[in-house]
Every structure is written in C-alpha cells, then in structure tokens.
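Heads up, one of the protein chains got dropped from this complex, but the rest are sitting where they should.
Right after this comes subunit A.
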Amino acid sequence: MSPPVLFSRGRVIDPRNYVDSVRDVLVRDGVIAEVSEAPLSVPGAQVVEAQGHWVLPGFIDLHVHLREPGEEGKETILTGCQAAVAGGFTGVVAMPNTKLVNDSSLVTELVLSRARAANLCHVYPAGAITKGLKGEEMAEMGELVSAGCVCITDDGRPVMNAGLMRRALQYARLFDLPVMVHEEDLTLSGKGAMTEGPTATRLGLLPIPPSAEVAMVARDLVLLEETGGRLHIAHVSCEGSVRLLREAKRRGLHVTSEVTPHHFTLDDAAVGEYDTHAKMNPPLRLRRDVEALREALADGTIEAIATDHAPHGVLDKQVEFDKGINGVVGLETALGLTLALVHEGVLSARRAVEVLTDGPAKAFGLPGGHLKPGAPADIALVDPEAKWTVDAGRFFSKSRNTPFHGRSLKGRVVQTWVGGRCVFDAGQIKESR
C-alpha cells in the first residue's frame, strides 16, 4: 500500500467543482480524498510542494492516433502514452484508423491490453463507424461497445453516404454512444492541398474551400436533429462551422466539438514555402477562422481541446507538398499552446483548464476531468511561468512532425499522476514497478 500523497499549497483549478484557489489536495488509495482550503497535516504522507504551481485534473484528449497496431515505426501505444503523460494527459481516446482498423472487438482488446502493459495513462479506444472505414457497412457497434470502445468514428475520412450516417446516429442511441465525425465533403476538397485563400493561390496549391467542412457539419446537424443521439465534431477548423454549432446548441441539439491547438494557433501562412509540417486535414485556415475558433473556445461553443496527435515519419514529410501526409504530433505541445491563449487574454485560466479536462470528460462521459473527493487521482501539476522552447528532438513521441519546433512557450507540465501514482516527473517517465 503506497502512502497518502499531499499536494501542498498549489493553486487548484477544478472547473467542474467551481474551485480556483490555493488548496491542499490529499490523495489516498489512488483517489482524491480531500481538497482543503486550510493546510492539511497528514502524518506519513508524501508531500508534493505545489506552491506557485497549478494543481489540475489530468487532461483528457479525445483525439489521438497511436498507430498501433500496424505502424509501430511512427508510434506505439507505449510511446504514445509516454508522450501523453509528458504533456499532462491522463486519458486519451485512440482513433480506429490503425493498420488493422479497430472495427472489431479483437482490435479493441489488443489496444486495451497494450495500454495495460504500458501502464501509464488511460487509453480509451474508439471503434470504427463502418467496416474497414470504407463507408459502406456499419461495423458491429454493440460488440465494439462491450469490448470497451467509448465512441465510434471513421476519423480520417467522412461518412459520405448520408443515409448510412443517419442510421449510424440512430443506431448509436442504443448505446448512448457519441458518434465522432471528420467533416469533409470529398467532392469539395477534391485534390486540394491547403485551404483556399491568397496563400494557396500564391503557392499554386490547389485549394480546399471551407465549404468542404461546413457543408458536412450542416448535413450532420440536420441528421442529428432528426435522429437524436450524440454527435461530436472532430477538429473544427472554420468560422462557418462555428456559426452552425452555435446555432445548433442554442436550439438544444446534443452536439459537442473539439478544436486542435494547431488550428487555434496557426493560419495558412504557416505553410510558408511548402512546409509539409504545416500540412494537415482539415488544413490550416485563414486568420478570421483562427479568431472564430478562439472565440468559440472562450464562449463555450466548442467544449474541448483535442490534439489530433498524428505521428508520421520523416520520409512522409520530406516530399513534395501535395504528396505530403497530413498530420502533426500534439500531445507534448498542447498545454503550452493552450496557455498562450491565457497569456494573450483569450481564455481565462479556468476556461483553459476546463477545455482540457471537464469539457472532454463530459463530452464522452469519461471518468476523471475533475478533483472531487472520490474521483480518480489523475492530476497534472503545472508550472504556469516556466519558459521553454519546443525541441522536437526531445519528444517522447516516436515522431517529430510538428510545425512548432523552436517556438517559445510559457507553461509546462512538472508532474503527471495517474490513479495516485506519479508517472511523469521533471522531464522523466517513471516506470511502474
């Protein structure tokens, strides 16, 4: 039995429970035992001096690609979990577009067993909507749910068949399961390589108009209104989508959404001279879209930050821009980029924490995301003032594909605790023994 742990005198920010003040947090047997305004004195407790630090619920990422099974050269469940805890994440939702698609309990069980072996953070598998992500036949949703999937998605691709999408939303009600959608009308995005606008025109790259996303958001909101159920829109990237989401929520539809740090930080100019590190799907949009996403995070239209952590090898990126693979790694830079919004006055500290913790937890009904006594002791200890420079060479992720290499950030994860155990401390992964 490990001794109790006392986080002493840190600024505890726990949006779900309306806490934002200096408190002591006591952890016993892997769960939160007490959160106290008065200093606690607990004989035999391991004390974590948290003065000047933030004591936060562990972050939850609704959208990561762990690449295992099938592309272990890019990432494994182990290295992905290492990257997660190094970034303060204690729970991640693993996308099913692995090379053995997670469209059956067999793959779900494999993911879960590798996650247990890694023994670092919670891995929540997402199952496919359609068999093989082909967009043709529904995968066995009931089987996926009983094996442990927390949502279904064909992420990486849209479900172009509207009739099938409608039935997936209807059928998912049977399990109260969120249906996560990658919104892209392929007939509109076509052969496009970056967002439509002056940069694409200057670089001679074929454009992807925002309507490729917005039109599909509109379609799926219309379907949701008819079917009921729960819709979650992945990586929202443009102003038009935000507008539709705001209106849908006002009318009470059960829709949630997420935005990635790269979409709320960078605009299309980041493509520079054909930098494939700035190539992702959806593409980086225009400045006004970035502004709209920030506003939507602040006003509650978007409830979660998700990284869409997408590891790729050097050779996938060192090619012609139109042939470059989409995606960026994100777990280890998410907090710093989110806090940049706090430093810029876009988000309050409380709201920034909320969209990393409570927002995603509630969207998918996951445990954690808050620090009420009885909750799992999943904690991120953050130094909000620590200045550091992103060095992709030092990522725990197996891959280095980030457009943020060399960027100065303020705010860093000092420790990450999962179930009352310290799994990341002062830049090191703590092996479990």
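What we mean here is this: a contact is a pair of C-beta atoms (placed from the backbone, for glycine too) under 8 Å apart; a residue touches a chain by one contact, two chains touch by 3 or more; residues count from 1.
By our rule, contacts and distances are computed from a predicted model.
You can't see one chain of this complex, but its UniProt record names it "Aspartate carbamoyltransferase", from the set "Acetolactate synthase", "Aspartate carbamoyltransferase", "FAD-dependent oxidoreductase" or "L-lactate dehydrogenase iron-sulfur cluster-binding protein LldF". Only one of A:G58, A:G197 or A:G419 touches the chain withheld from this view, namely A:G197. Of the candidate positions A:P4, A:G88, A:G156 or A:P207, contact with the unshown chain belongs to A:P207. Interface with the hidden chain, as seen from subunit A, comprises residues 193, 196-207, 273-274, 315, 318-323.
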